[in-house]
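All remarks here apply to the structure that follows.
Certain chains of the assembly are absent from this excerpt, and the rest are unmoved.
Note that the chains are named A, B, C and D in the order they appear, and that numbering of residues resets to 1 at the start of each chain.
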Amino acid sequence: MSTEKTPNTPYLLTAPGVLFFAALLGAPMIMTLLLSLHSYDFNLGVQSDWTFGNYAEVIGDPYFQKIFGRTFGLALWVTVICVAIGVPEAYVLSRLNPRWRSIFLLIVLGPLLISVVVRTLGWALFFGGSGILSMVSQALGFGDEPVSLMFTFTGMTIALVHVLVPFMVISVWASLQKIDPQSEDAAYSLGASKMTVLRRITLPQAMPGILSGSIIVFALTASAFATPAIIGGRRLKVVATAAYDEYLSTLNWPLGAAIAVLLLIANIAIIVSYNKLVERRFAKVFE
Amino acid sequence: MRTLGPIALIFHAIFVAFIMAPLLMVIAVSFTDKGYLSLPTDGLSLRWFKAILDNPDFIEAFGMSVWLALFSATVAVIISVPAALALARHKFPGRELISAFLLSPLMIPHLVLGVAFLQFYSRIGLGGSFYGLAAAHIILVTPYALRLALASATGMSTDAEHAAMTLGASKFTVFRRITVPLILPGIAGGWILSFITSFDELTMSVFVASPSTQTLPVKMYNHITQTIDPLIASVSTVLIVLTFLLMLILDRFYGLDKIFIGKG
Amino acid sequence: EDKTLYLGAYGGSTETLFNETLIPMWEEKTGAKVVYVPGKSTDTLAKLRAQEGAQELDVVFIDDGPMTQAIGFGYCETVNEATFDGLYDAARMPENKAVGVGIIATGLAYNTEIFAEKGWDAPTSWTDLADPKYKDMLSIPPITNGYGLHALIATAMMNGGGVDDIEPGFKAFEDTIAENVKVFEPSSGKMSELFQTGEIALSVWGSGRLKALADSGFPGAFAYPEEGGIKLLVTTCPVIDSDVPELAQDFVQFVTSPEAQKLIATTLAWAPVNKSVELTEEESSALPVGADIVDNLIEVDYAIVNSSRGEWTKSWTRRIEQ
Amino acid sequence: MSFLKFDSLRKEFGDFVAVHDMSLSVERGEFISLLGPSGCGKTTTLQMVAGLLSPTSGKVILDGKDITNTPPNKRGLGIVFQSYALFPHMSALDNVAFGLEMRGVGKAERLERAHNALNQVKLGQFVDRFPKDMSGGQRQRVALARALVIEPPVLLLDEPLSNLDAKLREDMRIELRLLQQDLGVTTILVTHDQEEALSMSDRIVVMQQGDVSQVAAPLDLYERPLNSFVSDFVGKTNILQGKVTDKNVVSVNQIAVSVNTEAHVVGADVALSIRPEKFTMSSDNAGLPVRVKASIFMGASWLYSVESDMGELLVTQPNTGSAGFARGDSAYLAWEEGALTVFGGVQA
């Protein structure tokens, strides 16, 4: 932040995005917020009163509490796994022979190329009761019972990691490109092992990418609908499936809107604090 | 010292296998000779590829998706990069707020967004139009473009930009000729994530897309609301193969490496 | 000038039939254009809700349950009385705001191959859902879906209750049936996939759905429970405030006409609502027609169901989908 | 009226004052060097002139116009950064051509001029190389060519030759000086190389911790430093503490030294300074007897550290081609009276 520009520069730079969002996202969001403040009658529809009843209902109901708990647990878990495998993979990619690098980069993006519906179909074929996983585990003698990860928390986690890890890889990748390789060389020459260099020199400098990646992954998991719905099934409901139910099945939009608003608030609270925490902890990398 | 040890390579192999596993399953299924989903254990067939040709709407929807994704990703990048620079380089009142606002589409279930957009857009006359759908997609993918540009711009040395300025380059020229190339990996990464997210978006588009703007995921979704058949697999296989071919050709002629790696 | 009618109806095979056959027929007849907006019942209903006051759609196809809601919310125009000429009475929806287009039955769909392998007999009763041998081989849609709702109502009836006393149904689900259920799958497409990937062998499903799956060569069969399948009416209504109200009425009348009904019956396996449609034995084999089936079908009173559906759904999600 | 003027220029980084209210007037076409210890604020000053750092207070005036708030791209200055600041994504040629392009020079001409500039810095064969594939000195020369090619009215050079070998550095100095004189470019050079500063500059600004210590022409600065900091910093010097014991006599460690003490009262504590090269060292038994503690070969000369009754002294003697004095040798030092300068003490 060494260039000192006129203080309104940041506002000018963010203006196109902010104005676009204000015009086209602001109104729908406010509409949703207002919607959440009305009550609903199953036969008569949305009422014209004003109430916090929907919020009280969501917050007070153990059913929703459990769903929110599960959702953020899942988001945290998926984020941790994505960091754990996505960051090393980004690192490996950046060290690959250039000829292979772009090919593997594409492969990493692979899961994103096909529709969620088809992707989950792939998983169903893979770890369903008569899927490959089951066949392999039976063939290897891990038991005669078919193994199925469908409709389990584990299956849901794996499938989410699968679609979200590319976001992590690409984010970290973008950050890694910026690092002066000589700072790594310097660390080696001071006796640091590869692991140590990775941990102490490379990763801290790649922190902006890890931060971006984990924000994307966390937020996407917390608001994910399709994968949890299909792989998790209805017993493992998450916030988005709960909102979906209210919108499409009971048509109780105010309640659905309240769920969505609460999700948004929780998400922003978590992400903004995380962002602050990381930016402060690695202050010098972020300047 | 920039070589990889065996453990790294084994990890990489497992990672790639993990990524490829479900895709390979889908590709395998697309060659089934059965009318329903099954692994082609006793016979390979191209019938489900022929079936694509009998369903021209799939091809049309594919075109729509490509066009929509190109448009949305590009606009998202255009509005995100300046914003990312502002967020990366300045501390200013409202920074957190603006950043949260621009990221918020990530944090709301797409269905809720879809319904809200449908409500609002049909009220302001954007309903059912390509631009309405595109606006929704731009909003949806901007967070990716923003976060990736941010990751690249954060902590970037301003030396080269300063040098360009002293050589007489205007702010915009510095931006275009120096800043953008230097954060290209982030911009390219953000564009690609945006493109792919837009291309793959379903839950929101189900509401915002109209018959004249039906995207491929929406088309597939409508196709399988009642039954599922290997056509979905063959369409996906074609998609996977096409994308890889396209990327390889681009790589051949332009060097993806350059884009992904940036400078030099 | 060119008039355009927006039709909101199911995707997939319904869309194919309409786009390839029925719509061209009608367009030729009227000179108007049709734009097909695919979507399942709940999606279409949500669109009507979202576009309140500025409806894009002119005619919608929605299952009877959600259609009762749509009528309640006032999204439907009264159907011209002339349309009901020659239709079974069962095709009338409340206040004549909608009309049936076809009849489907909810019953038991199963994978004949797996049943044969295991040496099981075909299912015969709603009570089979509680049979422990089907543990983790069974899928039932949740009650937010028509078939799932039917399963709950049928189970309530088997246990001495009914739409006005649903608790026995919940109890049975809680005690036995839910144990067996691998997944409460709402999407027909996914249900079909679960069958195809061998994840399940039995489900509560629609007769038309199973026919579509079986037509692809899949070894599946549909069983009407001896206590009776449940009737599901596919319905249509002209949407209020349409800019082409006459065309909308005309289209609704057209889809209930004998020629359209015949095509629908033979392609989609919806039993006709028009008395004058004649079907060969082969054509009618997959349909819920014929005295033994139709007379046996259980009717659901949506007036009662819809008034308590909010409560039911709440209980369902909290007690059953655990 | 001066061409470039700093008016009480000040820069603070948080609590830290990097440049204290600095004022300076530079004539058109003048060649000024900034000399000073590492961290004294040279780069900071230059960056404020360039418009890359905004002063905490004070003004920069160019050709009568206050440019303190003019953006850098409107100042038209040529600058070589201490860290080069090359464009990593452009070849050497493109780096150099960039400034010309910004000035609207047509493609053919700008490539030719960029090429010439690279030839000038002896990189004619490396035009297509990218910075990361070049050696340190090569990068530095690209940076130099990039600043020179635009023929700016003012050149700001931040240690532009620090990574070049002596030979090349000398060539570059000459090129730079010629160009500067041909075009009448007003130049501010930051250098840590005193020879460079002394040999090239019209005037030298010696800075110390953000302050200006002395501004003077090279010979004046060297021969008549205003204070012992300047004397010590510019060229080597021996500083001896003494007391004026009589008119024109200063006693250093009991040894009487003849020196002009006109400006000082008898009894005042003073410092004497004498430069190492002003001594004559010989084996002839005449002058101050010394013992050689260290003998360092410097090419054209020898540098000795010797012990004497007056304290430890640095002595430089020309290299006569044979080995000089060795450690432990005894010798005698002589000097002319005028070689001594007196500082400090109570003024008469």
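Throughout what follows, contacts are C-beta pairs under 8 Å (C-beta built on N, C-alpha and C of every residue); 3 or more make two chains touch, one makes a residue touch a chain.
Predicted model, so just to flag it, every value in this text is computed and none were measured.
Trainee: Each chain kind shows up once here, so list its copy number in the complete complex.
Mentor: So the complete complex, counted chain by chain, is A x1, B x1, C x1, D x2.
The definition used in the following text is that only the chains that are shown with their structure count from here on.
Trainee: Please report the smallest number of touch steps linking chain C to chain D.
Mentor: Each step joins two touching chains, and the minimum needed here is 2.
Trainee: Using only Cα atoms to place each chain's centre, name the chain farthest from chain B.
Mentor: So the farthest one, by centre of C-alpha atoms, is D.
Trainee: Would you mind telling me which chain pair, B-D or B-C, is linked by more contacting C-beta pairs?
Mentor: B-C
Trainee: Could you work out how far the Cα centre of chain A sits from that of chain C, in whole Å?
Mentor: For chain A versus chain C, the centre distance works out to 36 Å.
Trainee: Measuring centre to centre with CA averages, how many angstrom lie between chain A and chain D?
Mentor: Each chain reduced to its C-alpha mean, chain A and chain D end up 57 Å apart.
Trainee: If a residue has to touch 2 or more other chains to count, which residues of chain A qualify?
Mentor: 2-3, 117, 121, 125, 131, 247-248, 253
Trainee: Return the residues of chain D touching two or more other chains; collapse runs of consecutive numbers into ranges.
Mentor: In chain D, 52 touch at least two other chains.
Trainee: Mind listing the chain A positions that touch chain B in their complex?
Mentor: That would be residues 1-3, 5, 7, 9-11, 13-14, 16-18, 20-21, 24-25, 27-29, 31-32, 85, 88-89, 91-93, 95-96, 98, 101-119, 121-123, 125-126, 131-132, 162, 165-167, 170-175, 177-178, 181, 184-185, 188, 194, 205, 208-209, 211-213, 215-216, 219-220, 222-223, 225-226, 239-240, 243-244, 247-248, 253, 256-257, 260, 263-264, 267-268, 271-272, 275-276, 285-287 of chain A.
Trainee: Which residues of chain C touch chain A in their complex?
Mentor: 42-43, 45-46, 49, 69, 72-73, 136, 142, 144-145, 182-186, 189-190, 193-194, 197-199, 306-307, 309-310, 313, 317-318, 321-322
Trainee: Touching residues of chain A toward chain C in the complex: what are they?
Mentor: 42-45, 63, 117, 121, 124-125, 128-131, 148, 150-151, 230, 233-235, 237, 245, 247-253
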